[in-house]
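Report on the structure given below.
Every protein chain of the complex appears in place save one, which is left out.
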Amino acid sequence: MNYPRIIKSIYREIKEQENGGEIASYIPELANVDAEKFGIQLTNTDNLGVEVGDSRERFSIQSISKVFSLCLAYKAIGRELWNRVGVEPSGTPFNSLVQLEFEKGIPRNPLMNSGAIVVCDVLLGIYENPEEELLSFIRDLADEPDINYCETIFESEKTTGFRNASLVSLMKSFGNIEHETERVLDFYFKMCSIKMSCLELSQAFSFLANDGEKVYDGQRVLTRTQTRRMNAIMQTCGFYDEAGEFAYRVGLPGKSGVGGGIVAVHPGRYSISVWSPKLNTKGNSWRGVRFLEQFTTETEHSIF
Amino acid sequence: MNYPRIIKSIYREIKEQENGGEIASYIPELANVDAEKFGIQLTNTDNLGVEVGDSRERFSIQSISKVFSLCLAYKAIGRELWNRVGVEPSGTPFNSLVQLEFEKGIPRNPLMNSGAIVVCDVLLGIYENPEEELLSFIRDLADEPDINYCETIFESEKTTGFRNASLVSLMKSFGNIEHETERVLDFYFKMCSIKMSCLELSQAFSFLANDGEKVYDGQRVLTRTQTRRMNAIMQTCGFYDEAGEFAYRVGLPGKSGVGGGIVAVHPGRYSISVWSPKLNTKGNSWRGVRFLEQFTTETEHSIF
Amino acid sequence: MNYPRIIKSIYREIKEQENGGEIASYIPELANVDAEKFGIQLTNTDNLGVEVGDSRERFSIQSISKVFSLCLAYKAIGRELWNRVGVEPSGTPFNSLVQLEFEKGIPRNPLMNSGAIVVCDVLLGIYENPEEELLSFIRDLADEPDINYCETIFESEKTTGFRNASLVSLMKSFGNIEHETERVLDFYFKMCSIKMSCLELSQAFSFLANDGEKVYDGQRVLTRTQTRRMNAIMQTCGFYDEAGEFAYRVGLPGKSGVGGGIVAVHPGRYSISVWSPKLNTKGNSWRGVRFLEQFTTETEHSIF
Partner (left out) sequence: MNYPRIIKSIYREIKEQENGGEIASYIPELANVDAEKFGIQLTNTDNLGVEVGDSRERFSIQSISKVFSLCLAYKAIGRELWNRVGVEPSGTPFNSLVQLEFEKGIPRNPLMNSGAIVVCDVLLGIYENPEEELLSFIRDLADEPDINYCETIFESEKTTGFRNASLVSLMKSFGNIEHETERVLDFYFKMCSIKMSCLELSQAFSFLANDGEKVYDGQRVLTRTQTRRMNAIMQTCGFYDEAGEFAYRVGLPGKSGVGGGIVAVHPGRYSISVWSPKLNTKGNSWRGVRFLEQFTTETEHSIF
């Protein structure tokens, strides 16, 4: 399989077409990104890679960071985690609050906002300084010591995050948040402010394609079974209200963020990252989804 | 991989343990089934197989039939089908009606009741006698000419199916049902009344593990891409409110029915059917889910 | 209080202003009514009255008929009725199905569609021919023997009533409908097809202003307490999603229909009917609500 040829050809083709969708505009740090940015990087389990476009430019990874915090918590406390958050796909965004209420403050899965907030609360119970711990974890996964939180994004998120504040208070009313709501939200918004490039994201996710071992040093992050389960969760819950559509069209587990990034994993083969800031109506990168659909169609690499 | 040894060993182990859960009791034809029935059959893409227990006894496949009607409709009209039904996982059963109302009568996916009813309505628009057409299709997939509807199950379903009657009327009020509600429900209940054995189910599903070609005669049923997409839909939507849990624990696309049957597919490798009538709280076969979890753990055959 | 002068003056004033809102258009019998029709009739407890405009022309009373069937059932079985339907105001129309599901098939009140359907089911259990019984009851209340069902409205309602069919099936699935769904719906649609004039409506409702006794012959229909309770139900539940607004602006118990009719009651004083076919966004007569607001403001006759 000549990955570079396929990737570059699709990249060029999409670059020439209309760039659809809308850039996220709720904070200036996202609104002001150049909408024409477009980068791709693939890292295989032999730690070989190919990249095109803006693949080394860092961007706001937003919700993609939820995968890192989830891995860290899952690694630390294992199955016990599922007492506080489920693994089921959620319904429409419309239902988020009513579901949380109906299910007594237990979020449906750890990749939706409410669930990721619970994961933050779990990490606050394990580590004295979870912000540092998470950052070390990501830096090690990506083999890149200067990945960091972005203070201005963090501040912007805080001033607009009232819906998340509503979620954390609701969960606290049900007893599913142990720490101060302010403290939990601070960590959550911090986590969402991380900036990484496609190259770094593919590197950091590659252990999920490699049965749980980092591809650059062979060190184990999660057990084989845990790794499969992480991938299963990404498959069913990684794309907001478009998880089914993504499974249908692309057929790989992955996670997206409103910064326009998507990382997907082909178990046993590779991890692949795409970045293009304009989002479709479901909040996933418009070009990113198109690219991955065409990529798995041409390579016939859907896991299904 | 010595499938027979693994399957038989897990079968014996589970058979000795407590048989948890409850048998479906809303109609006598399900309530009166022997709760100790337990059968398994695996068919690989070379059309070789292994079976244990009650693998040749027919049982009510119930919702598993939704996969057949979906394949038939998808084969007939292709992507156009998605104008009338989505591919997203649903939320809790609790939400079924409100979601349908909120989404203007478009069901979230074709494997939940509302979606399967729409698929029936679609087939009614294509075929003069869709009941016959569906039966021929299934008989051909399973290579077994005497598979049939069960008249007594059909009659029982009709007398208790008021929730489904409610769904079809609601969708008709939104214009997403074209035929008479009675006619649509009749076909739907008929479809749910089909009886098949594990052996027949594995055979009938094996084309989904074989890139869309029947394993016994090599004839194509769906294109490669369509086949992958069918599997993706089963992965995200095949297990009621336990789709995520099944992906997490078992990691194979599949479909269950309240008769206690489960069929799962490993793309490129095999299809596997399990039957055990007692159901867990989510309506999936208690022993069936346990068996498949242990099977994919021991074979390390999750697609993730 | 010079009622005729006040009524005529407000009538003229409103007649000169723009006639806002939209006529109901889901069936031709409503869509084709002359939008400029406008009639008012007030009957006091001495059986004296005043009328202006099209007060003697019959129109489709639609949901106003729910008050009659409720009185008939309440008269027959008393408080027992509340085991099958509540007396609480409903939320938005949007919530109707989810509420019914959440509350296990018990409608919130007898003046919303689901509740009125249950009342029909109750009457089917009491009377051999409830259609005849209801008609006799209304004819006697209005002292007018040729009030009748309208066959063409009935037929039209039946062909568009899929949402009501959905409600009745859902309630039957919860065991709160005893008779065949078709039979219940037939009676319900029949009931909604009654045609009456403002004059007849005021007459028929006047016992509710008269402590439960008909004003024309002094015969008791309901006890004093029952009468007060009927008025309380109309106050909190009589105007769809505008019950609070109507209480706030008009301050009288009453009931409206999508044919553009409204009947309101001032306990101890009078009943008053208005008819004007164009409806506001909540489904209540646009001119009707305006008229009554101004009427109770000028007479200072709100019950509050």
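A few comments on the model shown:
Order of writing sets the chain letters: A, B and C. Residues in each chain are counted from 1.
Keep this in mind: a residue touches a chain if its C-beta (ideal position, glycine included) is under 8 Å from a C-beta of that chain, and two chains touch if they have at least 3 such contacts.
None of these values were measured; they are calculated from a predicted model.
Every visible chain touched by the undisplayed chain in the complete complex is listed here: A, C.
Note on the undisplayed chain: of the listed residues C:E103, C:E131 or C:E144, the one touching it is C:E103.
Within the full complex, the residue among C:T45, C:Q235, C:S256 or C:N280 touching the omitted chain is C:Q235. Here one chain is not drawn; of A:S25, A:S173 or A:T281, the residue touching it is A:S173.
In the complete complex, the residue from C:I7, C:L30 or C:A243 that touches the missing chain is C:A243. Annotation for subunit C: contacts to the undisplayed chain at residues 86-92, 94-95, 98-99, 102-103, 108-109, 224-225, 227-229, 231-233, 235-237, 241-245, 247-249, 251, 253, 267, 297, 300, 302-304. For subunit A, the list of residues touching the undisplayed chain reads 94, 97-98, 101-102, 162-163, 165-167, 169-170, 172-173, 181.
Rule of thumb we're sticking to: only the chains that are shown with their structure count from here on.
Between the Cα centres of subunit A and subunit C there is a gap of 55 Å.
Distance from the subunit A centre to the subunit B centre is 32 Å, each centre being the mean of its Cα atoms. A straight line joining the Cα centres of subunit B and subunit C is 48 Å long.
Contacts with at least two other chains are made by no residue of subunit A.
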